[in-house]
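Here it is, the structure, as structure tokens.
Every protein chain except one is present and positioned as in the full complex.
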Amino acid sequence: MTESQVKKIGVLTSGGDAPGMNAAIRAVVRTANYYQLDCFGIREGYSGLMEGNFTKMGPRSVNNIINQGGTILKSARSLEFKTKEGRQKAFEQCQKIGIEGLVCIGGDGTFTGAKIFYEEFGIKVIGIPGTIDNDIFGTDHTIGYDTALNTAMEAIDKIRDTATSHNRVFFVEVMGRDAGFIALNSGVATGSLDILIPEKKYSIENLFRNFRKAKKSGKSSNIVVVAEGEKLGSIYELAQQTKAEFPDFDIRVSVLGHTQRGGAPSCADRVLASRLGYGAVIGLMEGKTNVMAGIRANQLVYTPIGEAIKKHNEMNGDLIKIAEILAT
Amino acid sequence: MTESQVKKIGVLTSGGDAPGMNAAIRAVVRTANYYQLDCFGIREGYSGLMEGNFTKMGPRSVNNIINQGGTILKSARSLEFKTKEGRQKAFEQCQKIGIEGLVCIGGDGTFTGAKIFYEEFGIKVIGIPGTIDNDIFGTDHTIGYDTALNTAMEAIDKIRDTATSHNRVFFVEVMGRDAGFIALNSGVATGSLDILIPEKKYSIENLFRNFRKAKKSGKSSNIVVVAEGEKLGSIYELAQQTKAEFPDFDIRVSVLGHTQRGGAPSCADRVLASRLGYGAVIGLMEGKTNVMAGIRANQLVYTPIGEAIKKHNEMNGDLIKIAEILAT
Amino acid sequence: MTESQVKKIGVLTSGGDAPGMNAAIRAVVRTANYYQLDCFGIREGYSGLMEGNFTKMGPRSVNNIINQGGTILKSARSLEFKTKEGRQKAFEQCQKIGIEGLVCIGGDGTFTGAKIFYEEFGIKVIGIPGTIDNDIFGTDHTIGYDTALNTAMEAIDKIRDTATSHNRVFFVEVMGRDAGFIALNSGVATGSLDILIPEKKYSIENLFRNFRKAKKSGKSSNIVVVAEGEKLGSIYELAQQTKAEFPDFDIRVSVLGHTQRGGAPSCADRVLASRLGYGAVIGLMEGKTNVMAGIRANQLVYTPIGEAIKKHNEMNGDLIKIAEILAT
Partner (left out) sequence: MTESQVKKIGVLTSGGDAPGMNAAIRAVVRTANYYQLDCFGIREGYSGLMEGNFTKMGPRSVNNIINQGGTILKSARSLEFKTKEGRQKAFEQCQKIGIEGLVCIGGDGTFTGAKIFYEEFGIKVIGIPGTIDNDIFGTDHTIGYDTALNTAMEAIDKIRDTATSHNRVFFVEVMGRDAGFIALNSGVATGSLDILIPEKKYSIENLFRNFRKAKKSGKSSNIVVVAEGEKLGSIYELAQQTKAEFPDFDIRVSVLGHTQRGGAPSCADRVLASRLGYGAVIGLMEGKTNVMAGIRANQLVYTPIGEAIKKHNEMNGDLIKIAEILAT
């Protein structure tokens, strides 16, 4: 490798936490150390950047964190960083200790901040997609997504035990405000009768039709997975409408909520985070900036941050169809 | 063993399902087979008893169920069995195939039904305590309780990852309408700041005091576990009042709900269920009736069903105190 | 879709079992039912094919199996099917009930059998890659691989608790006779000091060098992950040689063994199995034969079976390097 374009870098996590963020931090710190860069951990995202909440990190600072959920650097949302003054403060903090490049781990909001900060002040930035929602373009999967899928699936597996024992109908809400990836995949994986996601044009009549089909085919208990961002109505409204149509149904609602964000990361997430943490540092060393590191078709790729924010991974149309075919 | 007092028995599960019920069914069926009794599985609790929904079961009927949550016999609540006419139908069904004894797996409601049925019609009954709530007198633990504790704890562990990463306060509701066992134990096990249970005299001021103490001691994130049946107000009200008192807190609510009922039973629950299933059949063979099989201080004991329903296991006072001491 | 090229199909599992095989069987059966094909389950792989051990399967035959490890159709290795006579018998069984196409779930051995059977007798065959080893060309991942990774990783996480508490060195053997995928990925995911895989040219001196580096950097406990098929010597020999070089090391060996084959499949494996089960049936309906269904870059693709057997997925070179960089 030719000489590195940066000597001192910082790493931060911002936005909602996701399992695997710690594995990414570890990879950034150790790769920097391996290539003899100085690496600073920045606490609480952009807030810490503005306040100079920096700690020098070496390989031992990240011992035994690869298997921990959450982020040891903590995360926070910052309104101040959305202002020019806030970013000016952040720039001065970087100047003070000579930080030339930043690795920003998070989602859309995190990347938007990084992009503007680079464009205004010239500090090099590379994004790493860390969010359970999988709604970032430029990578097949985001860090935390695979773990969240397994968490949601295991919860629904448990609910299924009760559903089956009591011949019940369960509406289960999973995370995914703008994207139905968690709902679609956990729904297929748990053999759900129906899956309601923002991406699918759908009416309550479709749902009722599926209930009728299930009844006819002898299915006595059913689970319907609903993405948080689904537009047909809240999960409680859906349950009520269903009860009105099928008065003999014994219906329950379960909202999986924040349990989906935590937990020890899966193997896939730890490996992905390790590859992206490495890739981000390598990218900075090569002089890259304003890009996001991702893995597509098993290759490390860099996507302009602007593109990563604007575009979206498309829902696999086949899988929507497969979900329907396998449901009954 | 002298000659058995019964030759044909039935087994049913009733009320809310609990992990380990299948292990209990298996133990009943295999113990009966071992002692050459005929054993019938009765589907959907007392409904199935009234409708004669019986299946002869042998050792192979219960293959590979010891590790499954829920109940293969299914469960249901029956209003009709609460009437004399309903129980008369049930008695006739028993007569038709010669069932002399019943093993009834469930909670309070299940036992009340069994007691009346025995007193009216003389069919011998033995109860097995199967409920995640642990609110049955006559046994140190009920079947399903240990599994539910682990399920609740694992969910709260995940929530803690997020709480810590974001310096948040979480109110987490766990099951336990009349008893705070799940809340108290899962709260201690997850290092919760406070635990709100029906058994504890308490005011919102106590809770606020604990928040203040935590702040002072440098704890930046906190979890409060709330039992379903807690009387201070709904978990959402508690969160609102707390927000009013501490406007800078970032507060979230999570209701664990039905996931706590399902899942593969823990080792302790499978062993408990195996011992109680065996104990129930042995009891019937010895002519016992109107009792519940339980394990106390590691010994199999039989408690009159009336007593099991009326009395309650007391919350361990020490543990409430320990919870407070260890919280900060 | 134009008219289906087959009306009656069979499905079998063969070779070592893998988590997700049941999800694949379920997808085959339900897709067949959806498109009004007759579908027969063939028990115990090619043995059952020769003996006509067939059962007609409908959508309810595969209820509640998507979350189960192992294979409800059972698996077996058959010497007889390797003979012409054996395959002749199998062909006659197919003729007897009119089976025109077979879905064969398994690995290399399974596919070789399918290929010869098709070439000799013209029964259409489509393979589905089901093996934890991930050593099949034509698909990014094989069914069971992701689950096995998580199982191995979770076991190593546990071992790490003990290693850290006692400042110990652990050699851990994971599965993978011909391919180091499980070792490399579980090794990266657990922060192992070194990973020994058949694909990497390596000497015991490299390993010793890494131990010395770790010592210098202050790492007091270390885990070395070894693939079953590693050629430097058995894991016990490696441990002994290491002890001879570093007499003060407290060294232990752990062989993870068969636990890696079982367990509830991960979400990724259930979704993969669902897509491939669907894809195999669609393939047969379109008249495809002698191919394997796989997913590459998130697309369903069909690869000639001969190619799937002969070629191999290459180990990601980057990941080997990343493993080294992140180890210390």
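Per-chain numbering from 1; labels A, B and C assigned in written order.
One rule holds in what follows: a residue touches a chain if its C-beta (ideal position, glycine included) is under 8 Å from a C-beta of that chain, and two chains touch if they have at least 3 such contacts.
Everything numeric here is computed off the predicted structure, so don't read it as measured data.
Here is the thing to keep in mind: the chain we left out touches B, C in the whole complex. Residue in contact with the omitted chain (choice from B:N185, B:T289 or B:T303): B:N185.
Interface note for the absent chain: among C:R30, C:H141 or C:R160, the touching residue is C:R160. Although one chain is not drawn, the whole complex shows that of C:P19, C:G107 or C:G138 it is C:P19 that touches it.
For the chain left out of this panel, the touching residue among C:S4, C:T31 or C:T71 is C:T71.
Within the set B:K74, B:R270 or B:K288, the residue that contacts the chain not displayed is B:R270. Interface with the hidden chain, as seen from chain B, comprises residues 23, 26-27, 30-31, 34, 59-60, 63-64, 66-67, 140, 146, 149-150, 152-153, 157, 160, 164, 185-186, 188-191, 217-219, 264, 266-268, 270-271, 274-275, 278, 296-298, 300, 316, 318-319, 322, 325-326, 328.
For chain C, the list of residues touching the undisplayed chain reads 13, 17, 19, 21, 68-71, 74-76, 151, 155, 157-162, 164-167, 170, 252, 254-263.
Quick note on the criterion: only the chains that are shown with their structure count from here on.
A linear topology is adopted by the chain contact network, the touching chains following one after another without closure. With chains reduced to the mean position of their C-alpha atoms, the one farthest from chain C is B. As for how the two copies chain A and chain C face one another, over half of their interface residue numbers coincide.
Centroid to centroid, with C-alpha atoms defining each point, chain B and chain C lie 39 Å apart.
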